[in-house]
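Of the protein chains in this complex, all but one are displayed in their positions.
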Amino acid sequence: MKKVLIANRGEIALRIIRAARELGIKTVVAHSTADEKSLPVLLADEAICIGPPPSGQSYLNIPNLLSAAIVTGADAIHPGYGFLAENATFAEMCREHGITFIGPTPENMRALGDKATARKVAREAGVPTVPGTDELESIEEAKRAALEIGYPVILKASAGGGGRGMRVVHTEEELERAIQQAQEEARAAFGNPAVYLEKYIEEPKHIEIQVLGDGENVVHLWERDCSIQRRHQKLLEEAPSVLPYETRRAIAEAAARLARHVGYVSAGTLEFLVDKEGNFYFIEMNTRIQVEHPITELITGIDLVQAQFRIAQGEKLWLRQEDIEVRGHAIEVRINAEDPEKGFRPSIGKVETLLFPGGPGIRVDSHLYAGYQIPPHYDSLIAKIIAWAPTREEAIRRMERALAETVIEGPGLKTTIPFHQKVLQNAFFRRGAVYTNFVARRMEM
Amino acid sequence: MKKVLIANRGEIALRIIRAARELGIKTVVAHSTADEKSLPVLLADEAICIGPPPSGQSYLNIPNLLSAAIVTGADAIHPGYGFLAENATFAEMCREHGITFIGPTPENMRALGDKATARKVAREAGVPTVPGTDELESIEEAKRAALEIGYPVILKASAGGGGRGMRVVHTEEELERAIQQAQEEARAAFGNPAVYLEKYIEEPKHIEIQVLGDGENVVHLWERDCSIQRRHQKLLEEAPSVLPYETRRAIAEAAARLARHVGYVSAGTLEFLVDKEGNFYFIEMNTRIQVEHPITELITGIDLVQAQFRIAQGEKLWLRQEDIEVRGHAIEVRINAEDPEKGFRPSIGKVETLLFPGGPGIRVDSHLYAGYQIPPHYDSLIAKIIAWAPTREEAIRRMERALAETVIEGPGLKTTIPFHQKVLQNAFFRRGAVYTNFVARRMEM
Amino acid sequence: MTPKELKQILQALVEHGVNELTLETPDYKLTVRRGGEVQVVAMPQVVAPPPSPPVPVAPAPRPEVPAAPAPVPAPEPVQASPKEECAGCVEVKAPIVGTFYRAPAPDAPPYVKEGDRVEKGQVLCIIEAMKLMNEIESEVAGIVKKILVQNGEPVEYGQPLFLIQPV
Partner (left out) sequence: MTPKELKQILQALVEHGVNELTLETPDYKLTVRRGGEVQVVAMPQVVAPPPSPPVPVAPAPRPEVPAAPAPVPAPEPVQASPKEECAGCVEVKAPIVGTFYRAPAPDAPPYVKEGDRVEKGQVLCIIEAMKLMNEIESEVAGIVKKILVQNGEPVEYGQPLFLIQPV
């Protein structure tokens, strides 16, 4: 591998440049016209414009991206996250054109691509999923299933999403009426009254396991706790979680088993819900590098993006499970150009004054520079600040110190820093009492 | 400890603020009028001006510093490095005024303060020093001593320094004439012809051992290789060294033994010369935190400045030797506002454009900000960039990547970045062939 | 200038991380932008009349150091758009990424040459992308004033290809 085309933007494009450069691989950043003055474009060895600002015509424009790789002589493409990262067709087309796709195989993506298929594969590999039914045919069937699964259960619209058509049911008495209501809501919202039933997990932790595979061998790099979310958007992540060692190991081993079962190649993440008793349920797999990968890098010392490159070059996995050792605790905060006081409304603008934190245990991944105009076309992530320390308590205090010395200012520019400062000060957070509805319940946001 | 007065400036003042803040201790920065707009002053909880720009009237002004601690209600003083850090009288006066001096005891400093006393203490502790004589009385005595020490030997002026009056002697035949020449030079340079004789160590490595002590227990945090020097000024340091494990352990254990022998308190560093055969000789001890402490922090995960605070608060050492585990490799480069093309001439000015490196394994300790005017009164260190990676080779490549993305620019401002880039590319450096005259010999500087 | 000399210059630029260079001598004018185009424009050889008294050389323009901090990193210098060379001209830009060809086949004549008159919708060139030949048509009727890309060169999205003076 001599030259990689980076089919992405922002901090992850910069992250990929850094990994490539340390491996002696040249970089070409493919960018939209809106990102012409972005830091990855300025720092890469080469840059090529692949379309106008809307990502449908640029970062998702497969013909232009492949053509850009061909005309610049790139022999590999790194998709980053989002955009085309989990697009099996794109991975396949790269292969057809003799370009190495830095990520899993198209077959891996298809085996894990949609939730239903992934659940099936998980069951084959003996990994628990959230117990549930198919579309309900009758009240009797629902009652039987609910009894088997155990209350509380949740009704969900087959065609649905976003909370509509959902109903939590605690006892059999409530069930019939709840089904009727859920069906009515589902019909109104989606034009389809079909509902199904699932075990309702109260206050679950969102735990994800990082894996690396070479198609044959798979190792896990332990877990990340991503429970601090707002409307399913992760905001703050930490590694390791506060779960007991036995639970952590059981989940991590299940994840590695599943990845091994599909012959997984490259870096990937398996997401689980974990209930208060330590029962865990596989939800889905992300077949890409993730935003929050740095916390795993900090506790294991392993560079995940470099690992993606090495695996894509055909290197057999150089790590055995016993080589992977967790040291200390890491926390990442996602700094978004959003106003947490106004419902996290995007708040774009020009960065005029910029001071990132430094000193011991602090890592900054950001594409900002003083004078950078944040374009309105893409997501609002502008920086990731990551703190490492020997213990969770020290990592929290270090992150507080780092956020206190951070300055990201410009006319009208707001960031999520004040939100993170509140999370870090929250007594429930400090004692590790986090779960997916933490922000809604403890932060009232 | 509630509030600490920081009797220092620049990056180390900022480093101390960071440590204090993570421990929940308030900070007061004592500063000269020249540092009124410095980053530590802007980021500290409080600041107090203690004198005009010349350090003799400000950073070395003991009455004003003590008075500043008293009037701001600080119950401790951290001296940083340089200035008053190794001044036993200052440490004693702090004690008399009921202010905790964050560092070793005045007794520690006196036992190790000058080289001659320190050598004596080392011999008591069974730690080897460079074999040598007192002032030579006669040629016969010189011949006997040289034979005993073994050629080559070096003649040094008793009153001297800076290379004058020095003569390396390889055989007995050369000795008499060399003594006469050295005496003549010494008389001309210092008005005192007295010379003494020492073992000449060819191409030594400068190895220093970091220790932490609580007055009773001492642990070592392994070594740093600081061989990359120019005129005795360290420029680039790394940890661990490329020495064999057995040598490293022998030196580290000797260092800990010496520190234990004097009942050392706080963080300290013992410097050794190591010859090609792995023989090592104690030279002196630095009874303070050092510029290059971050590389030890990165390979051990231990915050040395926080450790200084905790020990000063009377905490018993919480680390046993077996708790200290080295992981990976770290390199620090000192970025000075100097022009390496013009004999490292200071090159002060205003920092207009600033971009520090980020991403995995990179730490930045710097008091710079865009718009900062570097004052001409103090030393030229403006930033430390520290790279960590699992192996030395990866750490070198990471540092190269980091320096390539660093921008420190202003009218007329030059830095030592190009010098470091050349060191990192040097084939001898890359295979670890470093020694104290590396820069002179391999870089021709 | 010999190709060898040109190669040496380019090698020097690559080795030294220079992105842009303009070299003017009595014999030639060379403009190089790394990653972009390379232009060698031959200057007419002019026989100098007998020497006359030297005239003080005016200081050549040089980039001024900005008085205010430049953004980090400094934006690339704003280049005179090709369009400025021809007031009223229409720029035809690459709508896709690919390789620019002036003719339908290596041995065929080019679709257009400078000075040609073209109709709206007339094919000006093709851009090959992933082995597909995409014909690029003129958006206006007019005269081809300038062809901005060499045959066989890669083009990025939005790159100006032709200047056409509408008629």
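For clarity, chains are labelled A, B and C in written order, and residue numbers in each chain start from 1.
One rule holds for everything that comes next: a residue touches a chain if its C-beta (ideal position, glycine included) is under 8 Å from a C-beta of that chain, and two chains touch if they have at least 3 such contacts.
Only a predicted model underlies this, so the values are computations on that prediction, with no experimental measurement involved.
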{"item": "Contact partner of the left-out chain, one of A:4, A:154, A:370 or A:439", "value": "A:370"}
{"item": "From B:104, B:204, B:340 or B:359, residue that would touch the chain that is not displayed", "value": "B:340"}
{"item": "Per the touch definition above, residue among B:48, B:130 or B:348 touching the missing chain", "value": "B:48"}
{"item": "Among B:56, B:150 or B:418, the residue in touch with the chain that has been omitted", "value": "B:418"}
{"item": "Interface with the unshown chain - residue positions in chain B", "value": "33, 37, 42-43, 48-52, 58, 63-68, 70-72, 97, 339-341, 369-372, 409, 414, 417-418"}
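Here, only the chains that are shown with their structure count from here on.
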{"item": "Distance between the centres, which are taken as Cα means, of chain B and chain A, whole angstrom", "value": "43"}
{"item": "Multi-partner residues of chain A (each touching 2 or more other chains)", "value": "43, 369-370"}
{"item": "Shared-contact residues (touching 2 or more other chains) in chain C", "value": "69-73"}
